[in-house]
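Below is one structure; the comments refer to it alone.
With one protein chain held back, the other chains of the complex are shown just where they sit.
Now for chain A:
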Amino acid sequence: MFPEAFVLLLLVAFNAGSSLGKDNERFHEELVVRPLSGDHVNTYFQFTTRWHYGEKDNLYHTQLTPRVIAELLQQFAVKELHIGLTQGLWRYETWGYPIVEATSGAEMWAWFSGSNLTNGEVDRQWKELANVFSGVLCASLNFVDNTNSIAPRHLIRPQFMPANGQRFVRYSTLPREIVCTENLTPWKKLLPCGSASGFASLLNSGHVHNTKYHSLGLKVRVLCEDHDEENCIVELTQTANLVYDLRLFELSNNDFSLRRLFGMGLNGFCELADSSKIYVQRNEQGERFQLVPAPTQEVRSTRGGHSVVYSVYDMHEQFKDAGERLFNVAWLSPKSEGRRRNLAKPSLPPVTVHRYLLGHGQERGRIVTEVTNSHYDALPIMVQEVVPWYVHAYLHTLSIRRKPQRVNEYGRQRLPFKLLHYTPGKQRELPSHLEIGFMLPGQTSALITIDVDYLLLKWLEYPPDANHGHYIGAAIVSSQLPMGRNYTALPPEGHLFEHSFNATRPSYVLSLHTEALIVSLPTPDFSMPYNVICLACTVVALAFGPIHSVATKMIIVGRQASAPKNFVKKIFNKIFRRGKAGEEAPAEAEGAVLGAAAAAAPLGPSGFGSSRASRTTGGPSGDQPLLEDLDEEEEEQD
């Protein structure tokens, strides 16, 4: 009786557990389409898996969450992880702010938390973590190590709920990374439905990589209730942010559709998804388009005094009736508009950033970061710079100059730092890490400059195309906006795009990436290491030989060689003498030998048979130079 009851109990428990698991693991897919100014269209995919796994042991049984993410939490003390793989540059001035920030190339940062964590241990885990995702995403993240990682002090804030224990953060960018198909495919494999159905089926590399800007993102965070390690949620957010340039479609008008953008219509929704929705922005640039099919639902979001209207297509409703078909949405511009470019100027976002290099030549330069505040009020600005080790930055040259936004040139007016954190870099070991904070008055631009020297590297440290230049990663500029204009990012506590609707807060944390820079370092000649080594050693030998002979040899008075005046005869004489050198040596070297003042043994003057001193001066004895007869010298040596 007892065993049966036990088995029954187990079964019940198992069923309960599994049903709990199903309930506590949810997957959502969202697609946001925002027409941007200048005939651009931003499409943003977000796939969110949220799993209330409870305690750590449950991580062994994964369902929707990819196994690698669960294993990650078992192996590392990582609590939050962001990876971005991006190609292209987001244009803040014309496109506004993106929903998810990313910098060109690969970018990665992670928060570690746990008891008994040390800096060394975090460094180790960080490197391993990068290697894991290097494999998972087929990106060169394995190049992330201490030489390009920093521990940001102020700028990167955690978005997880810190359990007890210390927090560590590591940040790194690889601006040289090129993002392509090989990253998209493994990225799609992390999705529960893969690329077979759902929104992910729209992401075909042929179309994705034709865009002006595309950015793949992956974000993992762990939320533990009440600092309790036993009651945790893991949240995996995969994002794909694309910007299409409609002009590249070569259409007669500005109409576009899902099929036009992605090459095919939507074949349905992911069956594992709890929700599957398309949001289409209808105001601002989206206002002029007419949607086909007409949307059934409309959402108005007012956030920080700024309203946005979205039309919503719920895929679960669209595909309610069974049957094979593809879903497509078309944006039709008014006929009158025709082929004309959309020249409507967008409203300038409150904060914009730019970065560039000053100076020419491969010796030194100046990194300039320009931050413009077009808001009427002062804004707090924080800037984080990572200067790689192959560029020396001089902190004492750091300055912030300001000018009113309308004026063209910067004057001598300076802005004081409110905050400065600097870790100097070390060649081949550490990058320089600079974080500065200041208040930027309204309608003002700030010009942050720092002088740098370009280093000459060892010849094997240059990448294959050495004259392509070396990258300096983008700076991150962060601010807190008092209003929500242009601001579309998710609130930190939300995990779906729809959580940003009506999410009015006292302030909105904005973080922007500047352009990455490319510096051309001086290059050595790669073709002649042997020659250089030989030549340098020759010069050393040029010193060594004579100094050695001065120090060790004796002074000899030799007969003045009667050299012929005629050049030809001279040469003949040379050849003749060389031929007979063996025989003539004794005769030539006759003369007096000075017992050199050196204590070192005189190098044996061999074959002084017939030599004789022609003149013996009464040489002083002792330390004074002594003129001796050669015969005696030879006897001594014998």
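Simple rule for what comes next: a contact is a pair of C-beta atoms (placed from the backbone, for glycine too) under 8 Å apart; a residue touches a chain by one contact, two chains touch by 3 or more; residues count from 1.
The rule is simple: contacts and distances are computed from a predicted model.
The UniProt record for the undisplayed chain lists the protein name "Phosphatidylinositol glycan anchor biosynthesis class U protein", from the options "Phosphatidylinositol glycan anchor biosynthesis class U protein", "PIGC acetylglucosaminyltransferase", "Ubiquitin-related modifier 1" or "DNA replication complex GINS protein PSF3". Interface note: of A:Arg67, A:Arg124, A:Arg325 or A:His548, the residue touching the hidden chain in the full complex is A:His548.
In the complete complex, the hidden chain is touched by one of A:Ser140, A:Ser257, A:Gln480 or A:Thr523, namely A:Thr523. When the missing chain is restored to the complex, the residue among A:Pro175, A:Gly268, A:Pro388 or A:Gly425 that touches it is A:Gly425. For the chain left out of this panel, the touching residue among A:Leu358, A:Leu395, A:Leu419 or A:Ile518 is A:Leu395. Across the entire complex, the residue among A:Arg364, A:Arg401 or A:Arg505 in touch with the chain not shown is A:Arg364.
Contact between chain A and the unshown chain involves residues 360-364, 392, 394-396, 420, 422-428, 430, 432, 453, 455-460, 522-525, 528-529, 532-533, 535-536, 539-540, 542-544, 546-561, 589-594, 596-600, 602-603, 605, 614-615, 617, 619-620, 623-625, 627.
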